[in-house]
Every structure is written in C-alpha cells, then in structure tokens.
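For this view, one protein chain was removed and the others were kept in their places.
Naming follows writing order (A, B and C), and every chain is counted from residue 1.
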Amino acid sequence: MAIATQNADSAPHEHSAARYYLIYFVLLVLTATTYWTARHVHFGSWNLAIALAIAVTKATLVVLFFMHLIDHKGTAAMVFAASVFFVLLLSGLVVTDNATRFPLSNPPEATPELKRNQLPPPPTGADDTWRSGSSGI
Amino acid sequence: MMELLRKLLFLPEGASTFADRVDLLHLFIISVTMISAVGITAVALFFFVRYRRKSEDQLTEESHPPLAVEALFVLVPLVLFLLWFAISFRDYVWMKSPPKNAMDVYVMGKQWMWKFSYPDGPNSISTLRVPAHRPVRLLITSRDVIHSFYVPEFRVKSDALPGRYTEIWFEATKPGRYQIFCAEYCGLDHSLMRGQVIVMEPADYDQWLADQKRGNAKLQDGTPVAGETVLPKSSMKEQGEHAATELGCFKCHTVNGERHIGPSWQGLYGRREELSSGHALVADEAYLTRSMMDPTSEVVAGYQPVMPSFQGRMNAAQAAAIVEYIKTLTSDRVVSESGSEPKGPLYEPVRGQ
Amino acid sequence: MHTQREGQPYLADHFGSLESQIDASRLGMWMFLGTEVLLFGPLFTAYALYRFLYPAAFQAASHHLDIAYGTINTLILITSSLTVAMAVHFAKVGKNKRVVAMIVLSLLAGFAFLGIKSVEYAHKFHEGALPGKYYALEAVKEPGASLFFAIYFLATGVHALHVIIGMSVLVWIGWRAARNTISPEYYVPVELGGMYWHLVDLIWIFLYPLLYLI
Partner (left out) sequence: MNQFVASNHEILEVNYLNEERGIMSWLLTKDHKRIGLMFLGATIFFFFLGGVYALLLRLELLTPGPTIMDALSYNRAFTLHGVIMVFLFMIVAIPSAFGNFLIPIMIGAKDVAFPRLNLLSFYIYVVGALLALWGMIQGGADTGWTFYAPYSSITPTKVIPILLGIFIVGFSSIATGLNFIVSIHTLRAPGLKWMNLPLFVWAIYSTSIIQVLATPVLGLLMVLVMVEHAFGFGIFDPARGGDPVMFQHLFWFYSHPAVYIMILPAMGVISETIAATARRKVFGYKMIAWSSLGIALVGFFAWGHHLFVSGQSTLTAGIYSVLSMLVGVFTAIKVFNWVGTLYRGAVKFTTPFAYICGFLFFLVFGGMTGVAVAAISLDVHWHDTYFVVAHFHFIMVGAVLMGFLAALHYWFPKMFGRKYPEGWGLVSAVLIILGFNATFIPQFLLGNMGMPRRYFQYPEQFQALHVASTAGASLIAFGFIIIAIYLIISLKYGKLVDGNPWNARGFEWMTSSPPPKHNFHHDPEFPETPYDYHLPEAKHAHAA
C-alpha cells in the first residue's frame, strides 16, 4: 500500500566527511572550554548555567549533524523536542513545588532565609526546637 | 438550611468555620454534575425516541456544526469551571493562611497512632483537645511513613510527611468530639489509625491546660476520656529541648549545623574542640556542663566569650536534660550517613506477616 | 510473509515504497530515542531537586569526584561519536570495509569508556562514596551528600547499561557491514544503530557537567 506523505523532503543529502571532522573539532574545543571555565572561572552559581549552556550547544551539534536531524523530517524534530520539553517540565515543576512550599517543610539547608524572615514566631519561640525535631527524625 | 443540605448530601455536621463555604461550593458543583449527567443522558434517549431509525439504509443530512454552537460547547463548561476554580481557590487560600494569633499544636503521626504536643503543655496520644472559637494551627509531621491527618467534620486534611512539616489550621465552632482518621495508606493498620478531637469551651480548655501544667491529669468534670492518654512527662530529650528553649540558648545556638553567635550544637557531643587557648579537647558530658556553668573558662576558637554563665539560673535536672538533648543531636542524618553510629531501624518495622 | 518484491530486496510487503519504509524506520527511531531521553527524566529531576535543596553538599560531593576520569571519558565518547558518524558516512557511499573499521574503533572506545568507569567505581567503593546507607565518606558530611552519590551511581549506571546495549548494536551493524547486507541504497540499520550510539554520547554530554563540573 502506498503512502500519503511523500511530499516532505527526506532524501539523504550528500555531505562530505569533512563536516564531521569540523563538528568533532568544535566539540573538542567546547569540552575544553567547559572544563576550563569550571576550574578556573568562578561565577558562583553562574558556573552551572555556563556549563549547561555549553552542554546544550554540544548536544545540539550532535543531534543536528551526527544524528542528521537537520536532514530528517519535521516530525522527528518535533518528537525529540517534545521529549526534551517534558523532561524540563517535569523537573521544573517539581523544583517549583519545593521552592514555594511552606518554609518549614524543606530540610535544613533549603531556603534558610525564608525560615528566618517569613515565619511568624511560634508562641514559645519553639521554632528551632522543632527544626531539630525534624532533623532528628 | 445548611443542616438540611448536609443531610441531603450525606455530609457530616460542620464543626469548623470552613464547613459552610466548602459545603456550599460542594452543593453547587454536585448539582450541576447531576443535572448535566442526567440531562445529557436524557437528551440522548430523547433523540433516540424522536429520531428513531425508519429503514436500514435511511440517509441523514450532513452535519455542519454552526460556529456559534461550537463556541457554546466550549464556553459553557469553561466559564463554569473557571468560576468554580475561582471560588475554590479563594477558599483554599483562606484555608492555607493561618491567622497570626493561631495557637500551635504539633502533630506527629507514626504507625499507627497520632501524637500531639502543646508547646507549653502536655503531650498526648490519639486525643487532641482544642478550644472552640480560637484558631488552631497544626504543624504536622511523621516519624515513619506518610500519613494524613483528617477530621471530616472540620473539612480539614493534611498529609504528615516524614522529615518535613505541613501546616493546616481550623477554628472549631461546636464543642464536642470528632473522629480523626488517617487518610493516607500507611501499612497494616492504616484503618485503625484513628483518634479524636475534643473541642472544649474556651474556658474549659484553659482550665484543662492549667490542670495539665500542674500535673493534674484530671479533666474538668473529673472523668478521663476513654482512650485518652496524656503523657505527663516527656523524654529527657524533649525536656532538654524545652529547657533550652526556655532559657534562651537558641538565641545564640542552632541545632542544624549553622554557625550563629555560638557554635552549633549539631554534632557537638564527642567532637574535638579547638579552644582559643590553643588546647583541644573532646566535648564530653563534663565539658558540656562546664560550658554552661562557666563558659568563659574554655572558649571555643573563633568565637567571642559572650556566653553568660547559667550557674544558678538552671537547675540540675535542666542541665542534665540539656546535655542529653545535645547528645541526641549527634545522631543526626549526617552522621548516620557516614555509618559511624548505627542507630537501629529508622522506620518501625511493619507488624504481622 | 514479507514476500520480497521484484527488484526491491529491502522493501517490506506492507510499505508502498522503500522511501516510506525508511521514513518509518527513522521516525520510529527518533521516537524511541525520545523515550530514552524521558527514561533519564526522573534522574535529571532528582538531580535538579536535590541540588536545589542541598547546593553546598552537591558542590562538595561533586568536587570529590575525579574530574580527570570524567573529562577523559567525555573525550572518548565524543571521539567514538565521530567514528560512528564516519561509519554511517562510509555506509552511505558503499565502503563497507571502512564501515567495519570505524565500528571496531568505536567499540574500542566503548571498552575504554567502560574500563575507566569501572576504575572510577572501584575507587568510589573503596572510599565509601556510596549511595544511601552505604555512605561512608568522611570528607563530605553535609546532609544530602549521599543523595549526590545515589544519583551519580544511578545515572552513570543506567548510562553504562546504555553503552553496553549500544556496543551490542554496533557489533550487529558491524556484522551486517562485514557480510555486505547493507548497501548505499539501504543502509538504514547502520544509520539507526549510529543514532543510538550518539544518544548515549548525548546523555553523557549532560551528565559530565552536572556530575563533575559544578
């Protein structure tokens, strides 16, 4: 049986191998960069953002060129993007939930500022007492 | 009126300020539910009767749904749903915001019972006493698995999570006794993890509390409630915690490892302390006691000698209790993680099987 | 069942054309790779949450990992991605011998990766940098540190499993290339197997900074 969707372009393009070497080289450079920034640049929490930005760049290169997503049909890109999106959605909303909870409900290291500023003082000043209760469980 | 409504819906009586609002929205949504379910089915059956098939190959006109009709299909439910959302969200915000003057009770669930502690009063098991017409905030946690504190008459429920707190509040309106259920499955005897809330007239409650503080576990009318266990004395650890709170140690000390004016008590017991004198010693019971009675004689390196002496300001029992308490802070998760102090199972093993 | 149509040795019976058959395989593979990404979803989520809750512990624990192992393994995987990409390229132009050579190189890289990983694991076992109740690392004591190692072992463990599966796939396509059952007209198996391997690389590209660099 034939198919209905022959319009889209899916014929393999001819690429010379040079393209792969180029990508490889860029990947190596990016790896070196991320290593170097992690060890020698200190932007505090920005370091993670930088490392992730570089990782996203590397991943995009691999997906587009090594895995030929750039030559494949749009559906493939959509499928893959959807899966990445859902991972982000999942982790994003889980962190959001924890970040916005009732302050005492997070373990000691989490959001310590919230604890001091926003909780109404318990009647007997037992705040810390109960925090110890939580860490002793 | 409300009472009739509750009868109709099989709702339990409303014994907190939340009940009316919750039940009215309930009535609203459930009425629409029943009307639309019955109505839609009835319409379907009516169409069957009205447009019965006349011959096997009968033809029907092609349907071209008008835009207005489709818009109606979207808008009617959407508007209703958003309306319900708005009402319920408003109520929910209210239910989640304890008033500033709420009285706190700490609730601890464990397989399969509830424990209640009043910050300045007794502890009790399975029975929670609260005054009517005063907001009460519950700070709920669990010492093993997840439980859920549920009082149907108050329309109030909150999970008890191990290692964290959840908070709910309510203001009881009618003195009386109400059942507490555990609503989150927690193992074998989940269905027996029940208790009761006794709502008392405020004056009675104050009296009861005062009696408790005097160690007089009698009730106002002198009869103990069946199943009520009031624990007059808590463990050394809790007494210590209590004493430390009362004496104000936490103005300068933390128990979570954070540095404050003084060193944290977390992991203090048994630790090697560098003193500003250059010596070092192991923090044992004697050293802890000395630190309270004569703090400036051995000052920890890196801190100012600002701690006042508590000689004469605390009694021997309090000092001992505080030392015990500090000792328990060693078995914190950090240390148990490193495996240096095996502490037995963290969770109670399940009975039976 | 799959009667092969005249002159179309690769065409399955229920497809109209080889082109749509290849499209189907590619789409199927992309979807499968999507599920693989989502399979790692819970691990990334756990990482995000616990890093948010215990930033200091995660930093300390991460610094405790040996960055050299991680970096070398990154380089190895990137290189193997290149060789696999080249294998696909050679398959496309019909040089099956070279395909085999490239596959062999990639397999060597795979072994090197696993070798380094096992040395690293052994080291961790020795130190007691282990998940949960086995945690016995004296150097890092903040609460939450054991969670870092739990995630470390789970994520790298599941990843290593994928490396092993990927290597099996590479063996299979190498075998097909050696027996010349692929041709420039139909090299989909090599292409799909290669995509799988790149995915393994892809996951590592994220695990490397998250575990070693923060």
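Side notes on the structure shown:
Rule of thumb we're sticking to: contacts are C-beta pairs under 8 Å (C-beta built on N, C-alpha and C of every residue); 3 or more make two chains touch, one makes a residue touch a chain.
Owing to the predicted nature of the structure, the values given are computational and were not obtained by experimental measurement.
One chain is not displayed; in the complete assembly it touches the shown chains A, B, C. Listed residues C:A136, C:L154 or C:V171: the one in touch with the omitted chain is C:L154. Checked against the full complex, the one of B:G109, B:P162 or B:G257 touching the unshown chain is B:P162.
By the touch criterion stated above, the residues of subunit C touching the omitted chain are 1, 13-16, 20-21, 23-24, 27-28, 31-32, 34-36, 38-43, 45-46, 49-50, 53-54, 57, 131-135, 143-144, 146-147, 150-151, 153-154, 158. Touch with the hidden chain on the side of subunit A covers residues 1-5, 75, 82-83, 86, 89-90, 93-94, 96-98, 100-102, 105, 107, 137.
Subunit B meets the missing chain through residues 9-12, 18, 21-22, 25-26, 29-30, 32-34, 36-38, 40-41, 43-45, 47-48, 51-54, 56-63, 65, 69-70, 73-74, 76-78, 81-82, 84-85, 87-89, 91-93, 95-96, 144-146, 148, 150, 152-153, 155-159, 161-166, 179, 181-192, 194, 333, 336-337, 346-347, 349-350, 352-353.
We adopt the following convention: only the chains that are shown with their structure count from here on.
Chain centres here are Cα averages; for subunit A and subunit B they lie 34 Å apart.
Centroid to centroid, with C-alpha atoms defining each point, subunit A and subunit C lie 18 Å apart. If you average the CA atoms of subunit B and of subunit C, the two centres end up 45 Å from each other. Residue positions of subunit B touching 2 or more other chains: 257, 332-333. Residue positions 142-143 of subunit C are each in touch with at least two other chains. Of all residues in subunit B, only 100, 103-104, 106, 119-120, 139, 141, 143, 161-167, 241-242, 244-246, 250, 254-258, 266, 328-329, 331-333, 346 touch subunit A in the complex they form. Those residues of subunit C that touch subunit A in the shared complex are 14-17, 19-20, 22-23, 26-27, 30-31, 33-35, 37-38, 40-42, 44-45, 47-49, 52-57, 67, 71, 74-75, 78-79, 81-82, 84-86, 89, 92, 142-144, 191, 194-195, 198-199, 201-202, 205-206, 208-210, 212-214. Interface residues of subunit A, counted against subunit C in their complex, comprise 1-3, 5-6, 10-12, 15, 17, 20-21, 23-24, 27-28, 31, 34-35, 38-39, 45, 47-48, 51-52, 54-55, 58-59, 62-63, 65-69, 72-73, 75-76, 79-80, 82-84, 86-87, 90-92, 94-95, 98-99, 106-110, 135.
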